[in-house]
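Structure in structure tokens, see below.
For this view, one protein chain was removed and the others were kept in their places.
The block that comes next holds subunit A.
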């Protein structure tokens, strides 16, 4: 283990990410199927903000927040948001059926005395807010495809978007199965993942682009090998970044919720935690293999692959990977030297 860490540190790892694409595709397909199944079977546990709910108002000057929350939860409500107003208490719950409404009212009256008024409210995040968010997402994806097509090429854009959808579906699946509440905070967590997932893919693709740009007809490596090499090259960065980003989130998820109980924090940090792990995984194991599959169909890369297969035989792959490193580093050095020259001028 220590050996692996130190090799990681020195950037000497060479994991065959691309070559194992069947494994990754199967794993992802499995996760996606489970997630979609969860979404169909369980659905998402949408919060009051989306679906609307019941608002109970009553006066109970001597009660504490915990007492109020406890009383109403015991009466059968699951989502309980307690607020104080200048008029007493205001408790928002999910839409309750009539008998549970009565149960809540009775419980409150019994415990604190006084009348309980009920108001049925619509979702403050329902309707237009949700619709516009969806429209925004679609436009955003189109804008990103356009941008990545310009900055890189359309195949990279496509691969990045597929990885993004992959991440979002799996994260949503985790919510469906865990039954965690989907609140506006969770939704915003999803949006964060969306940014993070793309960000990660872009950094990886940038390196792939740099490395594969040097492939010519006489190259000793295929596109697949070069891409895999680029992946290994950024592996340290990917792992470091994920670790740095995920440490605070993990702290909030595990420490925050054990010490301070469930709530918005838990709902939000779970989305981020899962999303970041899946996001890193998908950049390495979904987006890149997909890109490679697309690129290997291009005649010029297919020619390289055919030529190497004919000459190198079975050993071509590992030999090729070594050669790739050499090409890469040599190429990088050349580029750097050019930069130096420019600087001096």
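Miscellaneous remarks
As a working rule, a residue touches a chain if its C-beta (ideal position, glycine included) is under 8 Å from a C-beta of that chain, and two chains touch if they have at least 3 such contacts; residues count from 1.
Rule of thumb we're sticking to: contacts and distances are computed from a predicted model.
Its record in UniProt calls the unshown chain "Protein translocase subunit SecD", which is the match among "ABC transporter ATP-binding protein", "Sodium pump decarboxylases, gamma subunit", "NADH-quinone oxidoreductase subunit N" or "Protein translocase subunit SecD". Only one of A:108, A:227, A:245 or A:284 touches the absent chain when the whole complex is considered: A:245. From the options A:18, A:46, A:60 or A:81, the residue with contact to the chain not on display is A:81. Set against the missing chain, the residues A:172, A:272, A:290 or A:304 yield one that touches it, A:272. One chain of the complex is left out; on subunit A, the residues touching it are 9-12, 14, 52, 55, 65, 81, 83-87, 90, 92, 119-129, 132-133, 135-137, 139-140, 143-144, 147-148, 151, 184-185, 187-189, 191-192, 194-196, 198-199, 202-203, 206-207, 210, 233-234, 236-237, 240-241, 243-252, 255-257, 259-261, 263-265, 268-269, 272, 276, 321-323, 325-326, 329-330, 332-333, 335-336, 339-340, 343.
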